[in-house]
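Here the complex is missing one protein chain, while the rest keep their positions.
Chain lettering (A and B) follows the sequence in which the chains are written, and residue indices restart at 1 in each chain.
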Amino acid sequence: MAGITGKDALLTEYANRLETLDAPKGRSLTQDAVRRLVRNKAAVLSVFVVSFIILFAFIGPYLLPWTYDKIDWSNIRKGPDFDAGHFVGTDQNGRDMLARIMQGTQMSLIVAGVATLVSVIIGVIYGAVAGYFGGKVDAVMMRFVDIMYALPYILFVIILVVIFGRNPVLLFVGIGCLEWLTMARIVRGQTLSIKEREFVEAAKAGGAKPWTIIIRHIVPNLTGPVVIYATLTVPEIILTESFLSYLGLGVQEPQTSLGTLISFGSPVAETLPWMLIGPAVVLVSLLLCLTYIGDGLRDALDPKDR
Amino acid sequence: MKQVLQVEDMSVTFELHQSEVHAVREMNFSLAQGETLAVVGESGSGKSQAFLAIMGLLAKNGRAEGRAMMGDINLIGMEPKQLDKHRGKDIAMIFQDPMTSLNPTLKIKTQLSEVLVKHRGFEQSQAVKSATEMLERVGIPEPAKRANAYPHELSGGMRQRVMIAMALLCQPKILIADEPTTALDVTVQAQMLDLFKTLTEDFGTALVLITHDLGVVAGVADRMMVMYGGRAVEKGTTDDLFYDPRHPYTLGLLHSTPHIAKRAERLDPIQGLPPSLEHLPKGCSFNPRCAFAFDRCLVERPPLAPTGNGREKACHYEGPMAYGKVA
Partner (left out) sequence: MVGYVTRRVLSAIPIALIAVTACFFILRLAPGGPFDGERALPPTTLANLRAHYNLDLPLIQQYFIYVGRLLQGDFGPSMVYNDFTVAEMLWIGLPFTLMLGFSAFIIGTIVGLVAGALSAVNQNKWPDYMLVFLVMIGLVVPNFLMAAIMQLVFGVYLDWFPAGGWQAGSIPHLVLPITVLVLPHAGRTARLMRGSMIEVLGTNYVRTAKSKGLGQRLILARHAIKPALLPVVSYLGPGLSYLLTGSLVVEQVFALPGIGKYFISAALNRDYGLVLGTTILYMFIILAVNLLVDILYAWLDPKVRYS
């Protein structure tokens, strides 16, 4: 299944290495990675920018005189006007663009959060089960993942949108349902190595049930790679969401998202440039920073690459 | 005896982010035609880097200085293009890990024949024929079939034989073997050493055997150079160094080698860890681990000096060294 940012391709090798038990092991991996990440200036800067965008999206609306759906009849299609409180102008309906950008960013971030969570849950359980039971179970489960990889991803998302109608929450869940594949592979690889460790052997000898072992002993030890991979999933989902919204399949009016804003802004970019520039800048800087963080994490995991 | 390689004042430096590391310093030795020199030391002693430098294979941040004269050409600091006229032809190298040293995507015969095509100007078919003969020579059964195989179809010992065949194709004057047996099974190790001995004798090739395993050296090498912390600390014939070591480190090495130490009834490893090249101790680099160290060793680094009978050592201590006192 083709990812949108190509992160799958970048991480496949890491997943392979985990599968062959070749990767550095255990907790020290995570600590090491964090230390290296902190040394990566671009990644640290990106963390600050992303934090700022999050504050901007969630706190920003309380500081503005206008809300995202409030129509200012005297200021329709106007450029930035500080006296009226429209700092980056208004749209064709007289709604404040800054408020709409904040709301759109918020929406994009929420989608990303929910969908990532869903993909993490599915991916971790699926991968841990496949890795823990191994053998035929593993072979069948991973064959299924391979098949899913081959399918045209966005078409499925579009079909999902059709199924779930325009309900945003279900849409997020749907995107999450399609994003877990690489996560499952990484988790499986890690599980294969963890299950050989002494504490798992001990639990087995003590008569613990497979589910107990998976939940109590294996999943907690997966934290590092899972957190890192989840970070890389976030920009992917933001892109998917904006792509769907751009096609008119995403969030519905009067709510908005960055993709929707750009899709309304681009046809009128010549006459009302502020309608495109604002959302475009936020989306691109968000994606840029998330990509830098992801890259930083990847390098931190796999320093050999540089 | 004709000298085929004369190394003078060679040093190797690596530039790290904020510092420089001297991996090899003030290295001097010569290699006579057909002789076998063993270079012995723990990992990090600079033994591999010294010879990678001679081959022009240092990592990008590495820099070599000094002279390594092969006849009247200096291999150090030579342009890669010039160096390529000699590498593989007059001087060849075999690496530690046969599993990764062959290209997994090319057939054995391709990897062998290209050397002959490049250096001897052979036609492809002729080169493949000679390559197959060489495979037979290094003891590979069914050489014609193996020549058509890919590396992953061969065992580790088989691959190392292929590496040896590849290195000897042009009958080089010098063969450098960097830990050639470390990655192999013990039974295969002995065969491999035999093979080295016979082939280098047949071709009159001088062999440099880089190893940390004195057991490997014993039956093969004519002379030995022991390295510690980037410098040579003792040089001499293998017999002299084995039966009458003059440097405490050489003595320590002997006592940490199982089948040599057996004579001494118990294994007696050297205490402590090899030094970090970034923070070498003051004075003699070996002093923190040396049982014979005295005040002078802590402040003054002993130079490598002749002790007669063609031997050299870098140690202030002149007294007797009894077994059991090394640690």
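In this text, contacts are C-beta pairs under 8 Å (C-beta built on N, C-alpha and C of every residue); 3 or more make two chains touch, one makes a residue touch a chain.
Since the structure is predicted, the reported quantities are computational estimates derived from the model, not experimental observations.
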**Report entry** Contact partner of the left-out chain, one of B:114, B:179, B:234 or B:312
**Finding:** B:114
Report task. Identify the residue among B:80, B:121 or B:141 that touches the chain left out of the display. Result -> B:80
Report task. Touching the absent chain in the whole complex: find that residue among B:55, B:195, B:241 or B:270. Result -> B:55
**Report entry** Interface residues of chain A (partner: the chain not displayed)
**Finding:** 1-6, 8-10, 12-13, 147, 149-156, 158-159, 161-163, 165, 239, 242-243, 246-249, 259, 262-263, 265-266, 269-270, 276, 280, 283-284, 287-288, 291, 304-305
**Report entry** Residues from chain B at the interface with the omitted partner, ascending
**Finding:** 55-57, 80-81, 83-89, 92-93, 95, 97, 100-106, 110, 114-115, 118-119, 150, 152-153, 163, 166
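The criterion applied here is as follows: only the chains that are shown with their structure count from here on.
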Report summary line: Between the Cα centroids of chain A and chain B the separation in whole angstrom comes to 52
